[in-house]
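Only one protein chain is missing; all other protein chains are in place.
Here the chain labels run A, B and C in written order, and each chain numbers its own residues starting at 1.
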Amino acid sequence: MFDIYLTLIARGLSTGAIYGLTAMGIVLIFQTNNILNWAQGNAGMFITYLAFFLLALQLPYPLVILLAIIAGAIMGGLVEKYLIRPVREKSRIGLLMITLGLAMVFEGLAAFIFRPFPRNFEPLLKGSIAIGPITLGQQDVLVIVLSTLIFASLFLILYRTKIGIGARGIAEDWYGARVLGVPVFTISLIIWSISFALSGLVGILIVPRFALEPHFMLPIQVKAFSAAVLGGMNSVLGAAVAGLLLGVMENIIAFHFPYLQESFSLVLVVIVLLFLPTGLFGKKTQRRF
Amino acid sequence: MLKIEALVSGYAHLEILHSINLKVEKGEIVSVLGSNGAGKSTLLRTISGILKPWKGTITFEGKLLNDLDPIQIVKHGVVQVPEGRHIFPGLTVKENLLLAGYKFGKIELSERYDSVYTMFPVLKEREKQLGGTLSGGEQQMLALARGLMPKPTLLLLDEPSLGLAPKLVTLIFKTLERFRDEGLTILLVEQNAKRALEISNRAYILATGYLALEGNSSDLISDQNVKRLYLGR
Amino acid sequence: MILQVKDLTVRFGGLVAVNKLSFDVKPSTIHGLIGPNGAGKTTVFNSIFKLVPYNGNLIYKNIDMGKYPTHSLVNMGISRTFQNLSIFYSMTVKENILVGLHSKKSSNLIKDTLGYKINSEKELLEVSELLNILPYLSVYAMFLPFGILKMVELARALISKPQLILLDEPGAGLNPAEKERLKEIIKRIKEMGISVLMVEHDMGIIMNISDEITVMNFGEKISAGTPEMVIHDLKVIEAYLGEEIHA
């Protein structure tokens, strides 16, 4: 009995890592730009389509992943420069709407260019391995390993590099950073690039569980938002931890009550928000003029 | 050194500065006085490139600053220490300084740390502490230190004494005099007119976006007009 | 007394913004509240409106205001303006002013939905004439200059016929002519029987029209009295004015 739980937890970690990665992308953008990026999931979906056709061209899988990450980075940069930057000073709700519009653009283009019917997307690693009592797909292990590496490197970037410290500074005081001559716009562009690159990677890693179609990232995005909110929206670490927790809890709940799998995280978010309006790890802000 | 001619500026549709002329010579402390809403902060924001001038010119050492963005203006050696300090509360003291020295490479950066730490030894002690946990006076020190990080030739200070106890205000103004003695040029915006006039060479008085008066600080300090304009009677 | 402030203390984290402040506002007077930036003047206003948590007592006409929520104050007869102009920009001047009348005129959702109209023309005209903004009533606020919006804000606070009005730097950003007019307006407000509590940096305004002045520095009261007394108080000169001024 206990073994089953170990397996459930291990699988949950793999799902949770995916939520965590997506949530980190969302939090990075939210922190530095004060924007809830609704296009995070669909950007990944679009990039996954690109990857699908690159794979069809018989390019090696790892190269395709690399190309997808690069494509994501470029897309993120373009979006920041041409869509977000001009509207930045206007309203926050307006910025949310822009990312909503962007999500629709990705969805429409994907369905139009690549046709909307579901396609089968092969994983990079197909076998499964047993670690003690736990049986886990190799792809799941890959996800866990890769996301650990990414968590670690994002941390190094945020705390050890000039750009990362700059990004944290921007998040706290955009105006102060600008006055000091910190290249705020360049940093924001880099953050968008990183986020979109992350979303592309997530898309490719997770799509084999589903089928490739224009909506496949939507449920992941919903969970990632939940994780981001639970993590407090202002902490990359919080997002990662909340993503993992959510993945594990969801997996265990789904084992006992399969019909709750989809709603569980959502109901959890609503309950948590009702009692802690700024999430589990969020900072309290004082209400003042 | 800094020359501003017929400058008009403001926010969105609101014109705040109406045709301002002002100059700062090398090695001077020049103060800009005026009550709330007179346009002092707008002036500094326009010089630093946060706001774009609507009309007129800003030249610094012969170069036109009008169309440059804040990053380039800092690179030219014009650095602002904004009102309200704008310390990054979640970043350490050292990280705060690092962002101020963003334009430098590794070697030059550590040189700058040393030089700033000699000026403000207390910051060296607090190096690893988060900016938000410093006391008000220490935060103002950090703000000044950040202003020095990029090796400015002209420092723009917006209300450095704001919200500080009198003892600390004295300390801050002493520090500014030290800056000048080391060859720095300062444009100082202040509410505390008396203190500002005492340490500055020349002063301008702004009233609702117009230049009301200018002259040598020593003359202004005893001028009846100053009392009338600045104190409103 | 129309307003009694007793031992008001406000803390933001570790910072004490207002420290054991006490003063009274007498009925039908203009009471000035002055002090350097950051002295805690606006915080006093925000405490009265329950926008910040505070300790101590705020007593309005013998009622302790501690338990009344922000939105009930207008109905009790207190209204205010803001240091940084706070206007409903996407609404017309008329609509902006009428918001000030919200809790004074009753209607309900069903009446509103069925198109029942409240008649507020009389109040609207009265206050617009006083403040000279009649020509702008149907203009959207976003298109108007600062000076006029300042008057709109004042109109919005006045239309509810308050007994106590809090003005936060009414003169900031106005030109000399507008300031002269403002002085007249504030005097008229007093003549209407309204008590005024005013934060202002422009000494020309404050010394001229105040009946009493409280001076704050670092959250504490350092002086109080008539303008004459305050002007010659050495503590005030040291902390705020920077030098002696001759009235």
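Just so we're on the same page, contacts are C-beta pairs under 8 Å (C-beta built on N, C-alpha and C of every residue); 3 or more make two chains touch, one makes a residue touch a chain.
One rule holds for everything that comes next: contacts and distances are computed from a predicted model.
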Omitted chain, identified by the protein name its UniProt record gives, among "Branched-chain amino acid ABC transporter permease", "Heme exporter protein B", "Alkylation response protein AidB-like acyl-CoA dehydrogenase" or "NADH-quinone oxidoreductase subunit N": "Branched-chain amino acid ABC transporter permease"
Neighbouring displayed chains - absent chain, whole complex: A, C
Candidate in contact with the missing chain, chosen from C:73, C:93, C:154 or C:189: C:73
Contacts of chain A with the absent chain, listed as residue ranges: 30, 36, 38, 83, 86-87, 90, 92-94, 96-98, 100-109, 111-112, 116, 215, 218, 222, 225-226, 229, 233, 259, 262-263, 265-267, 269-270, 273-274, 277-279, 287, 289
Touch list for chain C against the chain that is not drawn: 49, 51, 69-75, 79-80, 82, 86-91, 95, 98-100, 102-105, 107, 109, 111-118, 156, 160
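Quick note on the criterion: only the chains that are shown with their structure count from here on.
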Most central chain, Cα average position: B
Furthest chain, CA centroid comparison against chain B: A
Rounded Å distance, chain B centre to chain C centre (Cα mean): 32
Centre distance in Å when chain A and chain C are each reduced to the mean of their C-alpha atoms: 48
Distance from the mean Cα position of chain B to that of chain A, given in whole angstrom: 42
Sequence positions of chain B contacting 2 or more other chains: none
Of all residues in chain C, the ones touching two or more other chains: none
Chain C residues within the chain B interface of the complex: 15, 36-38, 145-146, 169, 172-176, 201-205, 207, 218, 238-239, 241-243, 245-247
Chain A partner contacts - residues on chain B that touch it in the complex: 48, 50, 70-71, 73-75, 79-80, 82, 86-91, 95-96, 98-100, 102-103, 146, 150
In the complex with chain C, residue positions of chain B that touch it: 14, 35-37, 136, 159, 162-163, 165-166, 191-195, 207-208, 221, 227, 231-233
